[in-house]
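With one protein chain withheld, the remaining protein chains of the complex are depicted in position.
In order of appearance the chains are A, B and C, and numbering begins at 1 in each one.
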Amino acid sequence: MTQKNESLTIEHTIRVRFNETDALGIVWHGNYLKYFEDGREAFGRHFGISYLEAKKNGYATPIVKTTTDHKLPLKYGDVATVETTFVNSRAAKMTFQYKIKNEAGDVVCTGETIQVFTDLKTETMLFVIPEFFENWKKQHGILNE
Amino acid sequence: MTQKNESLTIEHTIRVRFNETDALGIVWHGNYLKYFEDGREAFGRHFGISYLEAKKNGYATPIVKTTTDHKLPLKYGDVATVETTFVNSRAAKMTFQYKIKNEAGDVVCTGETIQVFTDLKTETMLFVIPEFFENWKKQHGILNE
Amino acid sequence: MTQKNESLTIEHTIRVRFNETDALGIVWHGNYLKYFEDGREAFGRHFGISYLEAKKNGYATPIVKTTTDHKLPLKYGDVATVETTFVNSRAAKMTFQYKIKNEAGDVVCTGETIQVFTDLKTETMLFVIPEFFENWKKQHGILNE
Partner (left out) sequence: MTQKNESLTIEHTIRVRFNETDALGIVWHGNYLKYFEDGREAFGRHFGISYLEAKKNGYATPIVKTTTDHKLPLKYGDVATVETTFVNSRAAKMTFQYKIKNEAGDVVCTGETIQVFTDLKTETMLFVIPEFFENWKKQHGILNE
């Protein structure tokens, strides 16, 4: 598969849990970060770049930045689609963008997360892209031009 | 109290719950939005501008935007301070900025939330600042110059 | 379908979210009540007896009792099956029993929840089985002998 710097995307379906709603009857805003994580993990399983993959190589990938933009509410029982897209960069970071759509296809929430790589032993942050991630990018046709 | 457009701030102490940590042994990033909410509610109780206050006046104040920036981790049992600051604007919005510090005084997380006003009956968003909020601003010396 | 007091059961697959683990690296015990809810909702969708169904008929079905028994841990990324079984009774209650199994088929957690019916308007508890629930039981061959 050659994608030449194009972004990689995956869709994942979620169903709103009753316990994810709040007293306003809609999904509590903070729970969208769980849906982003659901999307990111689905991405990881599909494209082979998960938290467990990083761990096996000696790294953790803590989140250092998140943004969420809420357009429409989701209610209990709603089924929604999380579209997760890998955003390439030359930095030693993993950036994902998210677009959550309801069943009618309307965008309910968008957002972004940025992860860095930390060495599991030294607990220090990496300033160069670790080899396993560089290899993963090559494997998926993502170039650091 | 006359503050002439100066921001209003309050500090609130939180203690990290065991169930707020994740398999990395640190607070799961999404839980910082709970700490922001703790700070915002402490702000509301102190300055009289809570979710319940809005509801009494016929409005909901849903979150439409969040950002979090993570600098340092928090661990189980850590005690931290959430500094919540009201950011004035002419728009029909409520903006808060947050700074979470650990016991050593280091900043572990910063962020922002933006809320809009919706009419509880019509479920539509307001484009002008509702009267109760205008009054609240005046009362705290916050001017729309 | 005639089941003559036999219990109704459904299986539902869940995948452990990273944010459901704790600093011990395993699912935080309280999250099993979320898996029970996932199972109960899957049961409701399949057998037509959900929270929304109750609401449509003017009732809420709050949980009044829960028990969980933990035999084995679940870890991040584990896939498990929640087996949810309706337990018949003559009382104005809904009782479900749960059995969660890991991919090897080992039981990791069992438990039970009991719900009562409350009138959404008067917020009082019912001491007789509401008609919609009586009908649902008949429809599924569950007799109050």
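Here, a residue touches a chain if its C-beta (ideal position, glycine included) is under 8 Å from a C-beta of that chain, and two chains touch if they have at least 3 such contacts.
Predicted model, so just to flag it, every value in this text is computed and none were measured.
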Original post:
Who does the absent chain touch among those shown?
Top reply: A, B, C
Subject >> Residue touching the undisplayed chain, where the options are C:R15, C:H70, C:K93 or C:H140 >> reply: C:H70
**OP:** Touching the absent chain in the whole complex: find that residue among B:N19, B:T81 or B:T95.
**Re:** B:N19
**OP:** Would you write out the residues of subunit B that touch the absent chain, in ascending order?
**Re:** 17-19, 34, 37-38, 41, 50-52, 76-77
Subject >> Interface with the unshown chain - residue positions in subunit A >> reply: 18-19, 21-23, 25-26, 28, 30, 75-76
**OP:** Extract the touching residues of subunit C with respect to the undisplayed chain.
**Re:** 24, 26, 29-31, 33-34, 37, 60, 62-71, 73
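As a working rule, only the chains that are shown with their structure count from here on.
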Subject >> Innermost chain, taking as reference the mean of every protein Cα atom displayed >> reply: A
Original post:
What whole-number Å value describes the gap between the mean CA coordinates of subunit B and subunit C?
Top reply: 36
**OP:** Calculate how many whole Å lie between the centre of subunit A and the centre of subunit B, each centre taken as the average of the chain's C-alpha atoms.
**Re:** 25
**OP:** Provide the list of subunit A residues touching at least two other chains, using ranges where the numbers run on.
**Re:** 34, 37
